[in-house]
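Shown here: the complex without one of its protein chains, the others still in place.
Per-chain numbering from 1; labels A and B assigned in written order.
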Amino acid sequence: MAGLHKSDFANPVINWIDTRLPIFTMMQKEYGTFPTPKNFNYFWNFGALAVVALMVMIVTGIFLAMNYTPNVTMAFDSVERIMRDVNYGWLIRYVHMNGASMFFIVVYIHIFRGLYYGSYKTPRELLWMIGVVLLLLMMATAFMGYVLPWGQMSYWGATVITNLFSAIPVVGPGIVTWLWGGFSVDNPTLNRFFSLHYLLPFVIVGVLFLHVAALHITGSNNPLGIDVKSPQDTLPFHPYYTIKDSVGVCVFLLVWAVLVCFVPNYLGHVDNYTPANPMATPADVVPEWYFLPFYAILRSVPNKLGGVSMMFGSILVMFVLPWFDTSPVRSCRFRPIYRQLMWVLVADALLLGAVGAHPPQGIWVVIGRVCTAYYFLHFLVILPFLGKLERPLPLPESISRPVIAGGGGGLPGGAPAKPMEKP
Amino acid sequence: MRPAILLPAFVLPAFVLIGAALLAVPARAQESETPPLVHQHWSFDGVFGTFDNAAAQRGLQVYQQVCSACHSMKQMYYRNLAGIGLNEDQIKAFAAAILVPGPADESGQPTQRPALPSDHFKSPFPNDEAARAANGGALPPDQSVLEKAREGGPDYIYALLNGYSDPPAGMKMQQGMNYNRYFPGNQIAMPQPLHGNDVTYVDGTPSSLEQEAHDVTTFLAFAANPELNERHATGVKAVLFLVFLTGITYALKRKIWADVH
Partner (left out) sequence: MADTVAPTAFDHGSPGDARRDFLKLVVGATAAAGVGAIAWPLVDSMNPSQDVLALSATEVDLTPIAEGSGITVLWRGKPIFVRYRTAAEIKAAQDVQMSQLIEPQPDSQRVKSGHDKWIVLIGICTHLGCVPLGNKPTDPRGDWGGWFCPCHGSQYDTSGRVRHGPAPLNLYIPPYAFESDTKVKIG
């Protein structure tokens, strides 16, 4: 029959299913024999780690939702009941709470890897843009999740962030009232945030599927940033990268377990153990650490609408990054100047994080403005010009023969040349 | 070459994590003119730390005889005291000495009954308004998770309890406020709660101010983290397991990759 798939699996049950719905063939193709560049370093673990983080968050979240009550009079107590009375509730809740931090750590490193090795460049622009969508969805999910325990930081964080939308001219106040479902952050807000916090992770799963599908169309980038040229350049995904990712997963879970069991509240804010009180703002309202750089950008602009625009712009600029970086070379390894600037950008982002953690006074205001300006300068000015001005190092001929091809345009391909630098 | 790559990839997360957190902490501490907290030795510190039950039980006595006059502990049940080593009969006896509202009698009048292990800790005031009215307008915070809700945790609570003195010369105190060098702003509504010898310990320990402060802080830490003993034990097991799993997974990875050049 025309529609049936010709399955190669020997096991009769698998063969029967695969003939009618070739999911085993697909898995074999996409995760078994899938040709993957052989020269990945451990930075290529972080995509898999993000998937693990997402799965753990969804599973622990489902079990938390069984005991959580999204009502302003009961939310705080229901979380405490999870911590005290539900069997292993403390474990599930601390895993989920620290999981947000773990998720952002691996995703930020994943993004750094994409920036450093030029994974956003053609033909992977759409893959990159889907990734930026995933980041935005993650941020929305994390923000709404942080509101649910209904502590002081939950309440005031929600108040401050939703008020960002009031900066929009004309319709801003109406939008904020609509977001709240009232005239301040209150029970309707908590209810809808809980609903959306439960929904968005599954939207993330869907978009993640597109992210992976796009990846499997273009194939992975690699530390050299050059295209796969022959079968000698690749290895089957399994067992080589399944086992290599497993090593990373083990280390990742180890860090997570240490956080959960020994310092579960280290990354949190003490004020969230005080129940929400609309009558008293805590001394300093700060977001979770993973939002600090964006918070710093927000506060660095002495204009409400300007600050909000810049904050959202700092992420939206990622969408146009593939077109602002004019260099044809992907990997920083072969871009001597850009490699330095990449680390300057990392330092800039960390400094912005520090600025976000400090009250906007004195030197911090200055640092914040300089860092904000540099952030946009990097993407919007430096990158377009650098691509034209920088003289990249000669690229290797192929992944499997990491020698520098034809330096000066004359040497024969196989000639001994300087070995590639250590990564 | 491989381990050399492994290093930056996994040091970076730690770097980012620690960097962000370290930068965040001084921001919170620097706002008021309070001296830095002195780290005390706590039985529940560290990877293998567990609650000192004797100290926590003495702390319970301090809470019951002093703190509970104003501070509620709404998340705690009397049955939770099993976590600091009280047996079932001791818990029943402890609860039975406390009267809580019972069901209405035949004529609809409120009654009182002895508390049961399944009852929440009795709150000193029926509502926040009554608590404010009885405390000069200031609401004594609930102490269930107080230890987790203050920067510095147990060290802060201990320091605060020991931090009362006369205000320095020239400092203008507001009406009804008390000087405490560890309280943000140095003016606290709570009068000095512990002076030493406020309780007579059942186990005969001399009840100096430091001893009482240490004991009640231990009890508050237990109230905020009743899962701590189990959490630390789980953590030790999880870390040992994951270190082993990481080791053999890495060994297998080396074997599988041995032929790749």
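Quick note on the criterion: a contact is a pair of C-beta atoms (placed from the backbone, for glycine too) under 8 Å apart; a residue touches a chain by one contact, two chains touch by 3 or more.
Quick caveat, the model's predicted, so the values are computed rather than measured.
Touching the chain that is not shown, out of B:R79, B:K122 or B:R181: B:R79 (per the contact rule at the top). Interface note for the absent chain: among A:F63, A:F165, A:F262 or A:F324, the touching residue is A:F63. Contact with the omitted chain, checked across A:P22, A:G181 or A:P239, is made by A:P239. Of the listed positions A:G47, A:P70 or A:G89, the one in contact with the omitted chain in the full complex is A:G89. When the full complex is taken into account, the listed residue touching the unshown chain is B:I248, out of B:V47, B:M171 or B:I248.
For chain B, the list of residues touching the undisplayed chain reads 77, 79, 117-118, 241-242, 244-245, 248-249, 251-252, 255-260.
Not every partner is drawn; the one left out touches chain A at residues 29, 33-35, 59-60, 63, 66-67, 81, 84-89, 91-92, 231-232, 234-236, 239-240, 246.
The criterion applied here is as follows: only the chains that are shown with their structure count from here on.
Taken in their complex, chain B has these residues touching chain A: 1, 4-6, 9-10, 12-14, 16-17, 19-21, 23-24, 27-28, 31, 47, 74-75, 80, 141-142, 144-146, 148-151, 184, 224, 226-227, 230-232, 234-236, 238-239, 242-243, 245-246, 249-250, 252-253, 256-257, 260. Partner chain B is touched in their complex by these residues of chain A: 38, 41-43, 45-46, 77, 80, 83-84, 90-91, 94, 101, 105-106, 108-109, 112, 235, 239-240, 243-244, 246-248, 250-251, 253-255, 257-258, 260-262, 264-267, 270-271, 273-275, 283-284, 286, 289-290, 292, 350, 353-354, 357-359, 422-423.
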